[in-house]
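Every protein chain of the complex appears in place save one, which is left out.
On to chain A.
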Amino acid sequence: MDVVNQLQRQFIDYSASLHREGFLDDQFTQLQKLQDDNSPDFVVEVASLFFEDCEKLINNMARALEQQQGVDFKQVDASVHQLKGSSSSIGAMRVKDVCIAFRSFCEAQNREGCLRCLQQVTHEYSLLKNKLQTLFRLQQQILAAGGSIPVVE
């Protein structure tokens, strides 16, 4: 039991830090609320989907921005929009903020700005991915030890 408590406290602390540092926002908490006995891996599934989506979109954007002759800003904008939607759905606040900035550069058709944002997005995304994976590992450890995931308010 002690192990479980310890793990749980670790989990709570880690979650809180993620929220504090702005990686996750309230939306993520909402997602966690949706997890119940009917869909026990809901958050993990959503997160995996998000990661796949992100990678695809980032690749699209990279390819589009690499075009030496005219960059198709519309396409880039579409991808950024998607990414913004996905990140706000999952509660990835920092990614979302970058996307907002990215969009204004797209509208201004600023290739440099876009490239910079793309870099930032990629960076934020990998950070988030690591952090979430850590979080999920903690969850699994708790479950394996026979405890239950504490609800973070």
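Miscellaneous remarks
What we mean here is this: a contact is a pair of C-beta atoms (placed from the backbone, for glycine too) under 8 Å apart; a residue touches a chain by one contact, two chains touch by 3 or more; residues count from 1.
Here, contacts and distances are computed from a predicted model.
The complex includes a chain that is not drawn, and of the options "Vacuolar protein sorting-associated protein 29", "Peptidase M14 domain-containing protein", "Ethylene receptor" or "F-actin-capping protein subunit beta" the UniProt name matching it is "Ethylene receptor".
Among the residues A:K33, A:R63, A:H123 or A:R137, only A:K33 touches the chain that is left out of the figure.
Screening A:L24, A:I90 or A:L138 against the full complex identifies A:I90 as the residue touching the chain left out. Residues of chain A that touch the chain left out of view are 26-27, 30-31, 33-34, 36, 38-39, 42, 45-46, 49-50, 53, 77-78, 81-82, 84-91.
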